[in-house]
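Everything on this sheet refers to the single structure shown next.
Only one protein chain is missing from this complex, and each of the others stays in its spot.
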Amino acid sequence: MTTAIREQTVGEVLSANGVSRRTFIKFCVSTASFLALAPGMGQVIAKQLLKTKRPSVIYLSFQECTGCLESLTRSYTPSVENMIFNMISLDYDDTLMAAAGKQSEEARDAAIKENYGKYLVVVDGAVPLGNGGVYNTQGGKSAVQILRDTAKGAAAIVCVGTCSSYGGLPYANPNPTGAVPVSDIITDKPLINVPGCPPIPAVITSTLVQYVTLGVPALDAHHRPLAFYGNTIHDRCYRRPYFDVGKFAKTFDDEGARNGWCLYELGCKGPTTYNACATVKWNEGTSFPIESGHPCLGCSEPSFWDRNGSFYAPLAAGLIGSLAPAGEAAGVGAAVGIGAAALSRLRSRARTQSRAAEKTASKED
Amino acid sequence: MSARLSDIPVKIENSGNGTVGGGLIAILREISEMLERLSRYDDTAAIDLRTLPFSPADYQRLREFLGSGEVEITLKVDGTSRVRETGYAGVWWVEHRNPDNELLAELLEITNIPEIIVTSSDEITRSASQLRERLALHSAGGNTP
Partner (left out) sequence: MELLEFARGPALKVALVVFCFGVLWRLVGTVLLRYHRHLSEPRDGYFKAFMLGLLVGGSRSWPHKQYIKRTGYGEALGYAYHIGLFIVILFFAPHVLFIKSLFGVSWPTLPSGIVTIIAVLTFTLLLAVLFRRLAHRVLRRLSNFDDYFSWFVTTLVIVTGLMATAHFGARYETLLAWHILSFDLLLIWYPFGKLMHAFYIFPSRIINGYFLARKGAPS
């Protein structure tokens, strides 16, 4: 049954599902514009996709909260975001698939076998390595084992969400399960990270569309598609003019906060966070966190839970905990200073005395 | 009182005397070149209006400069799409909106007719067979359609 569907082209599946060719062209043109691809690319993508066989996709869920999948499947215009499910053959996703237990594991193994070397692996969640990986097992196999087995024949891996991209919440200090990102385990496959907690649904979809049609997109140093992670939130923030003129909210209920001034002083991580929230926004363009009056947490950056001290500490703040060591150093410095001065006084006195002694000696002569 | 985006004082650059600015000239030159290629070699092309570093005033001026032509088509495909011919035949202003009427994409297409309007042969084959089936059904039943 799965085989028959997989053999169909995208066009056939679309028309079987009542999606018109025009709807699909519109989707592709919008996605291409969204991806900042060359104009005209949308129609090329549409034409190409309508004819191509749908690629097999295996979606693995490890240490995660399913928020990323929720982000993707529960978006407000499911007709657009769910278009992706017409363009790929989702052969394994333990959350979405009807099959369970043994049948679902068989479906995965079958997909791997049939599409060896060609399928795409999407990973959601960090991978625990502690105690031999017992903290996450499925069907008697550890997450790390499943990942290694599945990745072996993959054409590429897409990490959806901060957990699979950088470790995310499970990776945060003290990391009791020994969680690591996918990139720590699989190093020999093309890797695309789509971080965020969760990522913007359209960003997930568009990245998959781009991969399916044009291959691995241009990536930054953290393997993120530059089309979405090329600018900081701060660069594109509508409150940026307030930053530039120095108008800041100091607390969450002061005049500045009510007037919608810059949230830098309240700990906004916008300046060091690369994501598309400020332009694409959330919930079908309604808003993004800063627009709702809360500073950016930096959820699409590595170790965002631990690295900035606190979500509410400004970026300019020092991360030294307490000044006590500096105070102690000052004390030690003062002591050394006293010692040095004492030594100098002793020497100086000794010199004076020896000079005086010389004088009396010469007088006696 | 909450501040709106429009409350932030942004000065719109304006050349003032009704002439077209440098950025606009560049785009118009590009369009003219694309038109030339279309007429000579049948090469279609497109410009993504959302990626242009245009101020609202530039945008308005481009719209005014290109004007409007004879054709205006509204498509109902998962929201509204509008395809308008500009005053220059072969230059089409295409707007795609979602069901909430938010702009998804806005392009200038330089082509005989935008791809999204043309009915594909697959669709024609399919609709021909659908119609045939329905007619057969009706003539078998002896009813008027």
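In this document, chain identifiers A and B correspond to the written order of the chains, with residue numbering beginning at 1 in each.
The criterion applied here is as follows: a residue touches a chain if its C-beta (ideal position, glycine included) is under 8 Å from a C-beta of that chain, and two chains touch if they have at least 3 such contacts.
Not measured: the values here are computed from a predicted model.
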Missing chain: touched chains present in the view: A
Candidates A:Q145, A:N175 or A:T272 - the one touching the absent chain: A:T272
Contacting the left-out chain in the complete assembly, out of A:A16, A:A38, A:V134 or A:A342: A:A342
Residues belonging to chain A that touch the chain removed from view: 232, 234-235, 243-246, 248, 264-265, 271-272, 302-303, 307, 313-321, 323, 325-334, 336-338, 340-342, 344-345, 348-349
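In this section, only the chains that are shown with their structure count from here on.
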For chain A paired with chain B, centre-to-centre distance based on mean C-alpha positions, whole Å: 35
Chain B partner contacts - residues on chain A that touch it in the complex: 11, 15, 20-23, 25-27, 29-30, 32-34, 36, 39-40, 42-43, 46, 76-77, 79-80, 238, 241-242, 258-261, 284-285
Interfacial residue positions of chain B with respect to chain A in the complex: 1-3, 5, 8, 10, 44-48, 50-51, 75, 77-79, 81, 96, 98-100, 102, 104-107, 115-116, 120, 122-123, 126
